[in-house]
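All protein chains but one are shown in place.
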């Protein structure tokens, strides 16, 4: 399949590489074109602009840093909307606000373009290993069309329904649940350790009994080893995601007190430990507050 | 092995039955003796008092409702301390405060008795199915002695170290982590549902991807189906456990903001929905607060 | 003095009336012109557009609902920027975001206009009674120029410094402190009442001893009498203000856990009790959560 791919960050690079590896013809664009070089060496075509990446494609995939980046790539000079042919499909994997997804979906519809939200769960290693979970929403026919790509990048795909932004809401809620699990582990570990149970030992009990699942295992190990820098997922990005959850919560009038705790700990971690800390660095803030 | 077993509540009954089924000679005591009848029918001996259950035993197991019940059973008239021979071992599985475990351990030592903390993870069904997780702490020789029993009641045993109360701390932290997972799911589900994603569908994505583990699966299903009564684990008992976590947190000077959220939601659930609601009934409070 | 006044809502109407009553020549503009009629009857001139209200004035005052309203009044068709002469001063009393104040101040500077932030504390009755507190920030010369107006509308004026948005930050923090006082009273009253002390009696002790100040007296009475509708200051406006505080807190990396509590209670109050409830209606949510 001929695919345009926009955004070669930590996540996008692995996804694009896997599409390429699966035999798709991939034209890639990234703000800093050097990031594309290894892919070009493997046969990708380099586009100089989003417009060029979109021109003549039936399908493009985007994986961008945030709402503003997506809107710029779509509507900017030499943007996707100047190149993408009517009837083409945009599979949008960025983690963006529900309201942005609604607005962007409308912009596509106004231009006779198709739009599928398909955010993913997984860290960069999962993206590189084609082990992502895809959460997709949009017209069923668009989902069907995009399904040709998903096996190359993911271990499982969920179809949520016809409204694209529903997938973004699920993605945001999932990130909230991950960070809440980190917070929970960090609070419990701090208590355990101050009470004489090494946090490593506490984690082993938890993950060998009740919480035998990668989120607890992997982030638990990060907390035990205090591997907060360099960041796998930087705290400011986590804060952005929690802000987006909060925007939906405010719009929908849903109090979410655990979300508040997460945001405050992210602010503390970023403000006192640096902008370059991993989002799991909330564990360091929690330990410090507890006198460790 | 000849075992005295004290406390035939939801949890203790299944544990005693499994010990019996595994061929141990079990003398049972319960405050309400009728609860013992099915066990007696299977060969258990009924003791009229804790003292009687303990008399002449090398090993007793207790599984009682709370700290006060344990202290009464130990020190009351016709209590364990009046019957248990010097050198015998008490395996204490109740969920009690860390400070209580420390005090009770000392009381045993003063009397030449041995004390092993061995609280368990698992709901009553797991107790009945011998699928508990045991978290044990105390002298290694005591742990070795008690290990003759554990296969009959559990799927896995963790040995935490020489200080008995460390096991109680781990147990309390584990219960905190379970309720935090319920809280997290309930907040996210409320948001998802108000945003148009049915909570059942949201749960399926979570448990088929990031959180593929029984705590999320089972409690998630409870939240989806709103099965809050009758209680499997009543909210006032959950509140007790969270209070015990809070006592350790206060003693050890550890702020635990998520714990606070859990306590407040338990108070709201109990105060507005009834004392007989399950601890997962915090999900109902969360949904109500969110206007569902 | 010749003054253009934009925005005749609950607050602006009283301010404009007092300027008029103090002898200033006031041209008024409001989105719904009928609101201006009583002022016109007292000698105000009605402008049909913001541009018209600003044209030829040396000084204008604006008191608008939110950031978007201010930006529209300034930059829209027939907006202030099309009418206000170079060198004229805009005294901006709306409660807006710090970031908006920064941006708007820059827009004025780019056009050779002067900009003073002068938000006020006080409910509509205080506006009507010329009892507001003004918090002003901007160039000293601009503050001096605006000081000709302040006696007509306020009981006291504070000059915060040269950066206009500093006044907005103080205003937002003040609103946070007011709502935090309401929250605190409501939590304490709920506890007192459930413990057998009528909330009216509790309030009397508080306000006759430690908290003998109008915020506690007035909002305390609202809580006692449960006068939440009609709203004096509607909860969605309070939520907007708390969101603006939160934006500054996020930008400046400051955790504010009490702010989170306030936002969640506003969401609950709005979501379950209606959009038209007063911001002190958080007291109703608090009482309900407590089983009252």
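We call the chains A, B and C, going by the order they appear; numbering starts again at 1 in every chain.
Note that a contact is a pair of C-beta atoms (placed from the backbone, for glycine too) under 8 Å apart; a residue touches a chain by one contact, two chains touch by 3 or more.
If you're wondering where the values come from, they're calculated on a predicted model, not measured in any experiment.
Novice: So one chain is hidden, and I want to know which residue out of C:69, C:104 or C:249 touches that hidden chain in the complete assembly.
Specialist: C:249
Novice: Tell me which residue among C:85, C:112 or C:214 touches the hidden chain in the full complex.
Specialist: Answering carefully, the residue with contact to the hidden chain is C:214.
Novice: What chain A residues would touch the chain not displayed?
Specialist: 257, 264, 267-268, 271-272, 285, 288-291
Novice: In terms of residues, what is the contact footprint of the unshown chain on chain C?
Specialist: Touch set of chain C with respect to the missing chain: 98, 121, 133, 135, 156, 158, 160-161, 163, 166, 169-170, 173-174, 176-178, 180-181, 183-185, 187-188, 190-192, 194-197, 201-202, 204-206, 208-216, 245, 248-249, 252-259, 261, 264, 286, 289-291.
Novice: Could you please point out the chain B residues that touch the chain left off the display?
Specialist: 239, 243, 249-250, 252-257, 260-261, 263-265, 267-268, 270-271
Heads up, the rule we're going with is that only the chains that are shown with their structure count from here on.
Novice: Note the rotational component of the Cα superposition from chain B to chain C, reported as an angle of 0 to 180 degrees in steps of 5.
Specialist: 180
Novice: Need the CA-centroid distance for the pair chain A / chain B, whole Å please.
Specialist: Spacing between the chain centres: roughly 38 Å.
Novice: Indicate the whole-number Å distance between the mean C-alpha point of chain B and the mean C-alpha point of chain C.
Specialist: 53
Novice: I'd like to verify one number: the distance from the centre of chain A to the centre of chain C, where each centre is the average of its C-alpha atoms, in whole angstrom.
Specialist: About 39 Å separates the centre of chain A from that of chain C.
Novice: Show the residues in chain C shared as contacts by 2 or more other chains, in ascending order.
Specialist: Residue numbers touching two or more other chains: 257, 264, 267-268, 271.
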